[in-house]
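What follows is a single structure, and I will ask about it in a moment.
In this view, the complex is presented without one of its protein chains, the others remaining in place.
As written, the chain order gives the labels A and B, with residue 1 at the start of each chain.
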Amino acid sequence: MLKDTAKFEPKIVAFCCNWCSYAGADGAGTARKNYPANVKIIKVPCSCRVNPMFILRAFQRGADGVILCGCHPGDCHYSTGNYYTRRRMALLMSMLNFMGVAEDRFRVEWVSAAEGAKFAEVMNDFVAKITALGENVKLRDLRCKK
Amino acid sequence: MQKIGVFVCWCGSNIAGTVDVAAVVEAVKKIPDVAYAVDYKYMCSEEGQKLIKDAVVEYGLDRLVVCSCSPRMHEATFRKCAESIGINPYMVEIANIREQCSWVLKDVAVATEKAIQLAKAAIAKVRFNDPLHPGQSQVVKRALVIGGGIAGIQTALDIADAGYKVDILEKEPTIGGKMAQIDKTFPTLDCSACILTPKMVDAACHENITIHTYSELEAVSGYVGNFDVTIRKKARSVKAEICSGCGICTEKCPARKTPSEFDEGLRNRGAIYIPFAQAIPKVPVIDREACLKFKTGKCGVCSIVCPNKAIDYTQEDELITEKYGAIVLATGFELIDLDKYGELGYGRSKNVITSMQLERLTNAAGPTEGHLVCPATGKEPKSVVIVSCVGSRDTTERGKTYCSKVCCMYNAKHAMYIREKYPNVDVTVFYIDVRTPGKGFDEFQRRAVEEYGVHYVRGQVGKVLSDKDGNLTVFASDLNSGKHLMLNPDLVVLACAVKPAKDARKLASMLTASIDTNDFYVEAHPKLRPVESPTAGIFLSGMCQGPKDIPETVSQAGAAAAKVIGLLAKDKLMTNPCTAKCNEKICSGCLTCTKVCPYGAISGVEKEVITLNGTREKRVVAVVNEALCQGCGACTVACPSASMDLQGFTNKQILAEVDALC
Partner (left out) sequence: MVITEKEKAEMLSQLAATNVSHCIQCGRCSANCPVAWKMDVLPHRMVYALLNGEADTLLEANSPWKCLSCFACAQRCPKGVSPAAIMEAVRLTAIRSQGGNKLNPNELENYNDKLPQQALVAAFRKYNK
């Protein structure tokens, strides 16, 4: 069956750290920089709080894209949190294809509190890429959906 | 059964203009456990809060979800509101339907749909919220001010006057900063040194102030109320305790090839030097890269002439550790490099100078004792051209995008006092706009034109050429008359853009203070919290936060001091209860978590625990020190047995949010 890509609205989950990226998202709002409604933000204290399990769970539940935003390397509020994130997510990234998720569907971005415009830009770009990729059909566990 | 109350805020038309709030209320009412849902114009107002409190009493709510602006804005407000009616403040969740929804979306249907989903996610999370209780931490009653310019001195004096200990950390050999270099100050034209040096002396004599000059920040750890700071006191090579400050060493030093930083390179200083006569402390310092004794081993003149035998070539850097409750950043500014503005002739002709150099040239304590001369010829100029906006308001890679704010006023000041002292000298100021907001500022600039006959030309200088005899030709345009101008001044003064001090970025990383794309420190809120960094316990004073003149810097310094005093006046601080917590039943005692914790908050403790089977067992488990834990959650992901969890952001809560959104 051919998907109507014009009507396809991807589900995208964004994990944002409280200190930089969440503030950056607020900055995007304050500056009225539009980005699609597909992006839903989950606040975490630091990008290193994001367990790869959360990301896989999102894909399992039918998310079409997951994006993780943290402070720029060196600027972490907790000094070293985003360095852990970088290593953990590099590892996750290397295994995503194996697990049945195209690795393009997951992205890590560094967005600082002052970069509202960048936040909107990144989200617009990510939504466009995921829309082009189409629906995520590979990884699906029926037990998870009611 | 849980009873969740959902409160949807209109935020006037900010939310209600794009989100159909009534539809959101209807949608969330259908969700199980939602006992009550309502919308209101301003939920954060007193009326709105009363509405929440009444609903809690009437419907027996135990968990609250507020769909409103960012939690960074009003989470604290609604938590306080909940607490006042007897609900634990951590049973409140915020769905951000303003910044993340109504402000970034235009279509009402789409925005309403997103708002409903965000509300659903918050409801899903709040089901798993547990009551949390903040701990308490001590406040060290001592503040550190980084930077000893007028901003730092004023902040330190204000804090010290309130009875708290303050340390000033200054990287140069003396406090005073840029204001010490300036000749006169606008709009009163009073002598800068006459108003600054008394303050420097006050700071030096104050019983509550300790000054560390020629020192840098080495390391910082800790958190608001309890910063552990290591300061590197660089070796002066002079024993400060016994030096009398007579200055004989500085006069006799034979190595005199280093341009004086204080005089902006307009004269040379010795390898051993005191930056200026009123320096505090008045103790010389040896520049080891210029000193012959350090370079060749032969010399030692200073130690021979010193009457007190205070010279010590073997002195080493000293590390001091100290605890502070608050840190103030007052690192100030510097001028941009003019390498990229080759067409303006700076560096090619000595008669093209920066405004800071002009300050030194007109300063009675400067290299020419206040006689205005052209540096190349040593003669008095007949005409002077002042160029504004050199590198300011420039969006290309050459300059800075912002307006440097102080130049228009100091250009008028320079023009005025040149005309006053040398009425025969012609002064022309080229400008794009004259920006003089401030008390008495516009009147001051007009005086330059009306009373002192300074020529103001609307237009910019394109290039400055110098011929082989050193004569300058300035090409410019007069936009008002549409004429192309060619002038031959003897002196060209460039009002170059200001930029934050070089170390600003490094310090920001060490203190985890936010910084913007221009390296200015970011304030917690541009309007409501302008002197605080988003990082708790870090405060901002002066130019390091953005371009400012002296009156503004002094008032901001006072504001920062008031904030610091407010913090130090507390005996105890409430700590964030969202800390990591170990489930001892399943902790295997591998202690991987201790290795990733940036605060050393986790340790392995041998204790008797009840296992999953219900048996008692004595073994090592991870224990979190709640006073040290900052709640980043690094350990939760590292834990192989998933026994470590972060309160307030538990695995269950985040997964519930994920499930609600997908």
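A few points about this structure:
Please note the rule applied: a residue touches a chain if its C-beta (ideal position, glycine included) is under 8 Å from a C-beta of that chain, and two chains touch if they have at least 3 such contacts.
None of the values given here were measured: they were computed from a predicted structure.
The chain not displayed here makes contact, within the full complex, with B.
Touch with the chain omitted from the figure is made, among B:R393, B:R447, B:R619 or B:K652, by B:R393. Considering B:L479, B:M574 or B:I610, the position touching the chain not shown turns out to be B:L479 (whole complex). Checked against the full complex, the candidates B:V461, B:M543, B:V564 or B:C639 give a single residue touching the omitted chain, namely B:V461.
Listed by residue number, the positions of subunit B touching the unshown chain are 343, 389, 393-396, 398-399, 432-433, 458-463, 475-477, 479, 482, 484-485.
Here, only the chains that are shown with their structure count from here on.
If you average the CA atoms of subunit A and of subunit B, the two centres end up 30 Å from each other. Those residues of subunit B whose C-beta lies close enough to touch subunit A in the complex are 70-72, 96, 98-101, 103-106, 110-111, 113-114, 117-118, 121, 508-509, 512, 514-517, 522, 534-535, 578, 596, 598, 630-634, 636-638, 646, 649, 651, 654-655, 657-659, 661-662. Within the complex, the subunit A residues that touch subunit B are 11, 13, 19-20, 22-23, 25-26, 28-30, 32-35, 37, 40-46, 48-54, 57-58, 61-63, 74-81, 84, 88, 112-114, 120.
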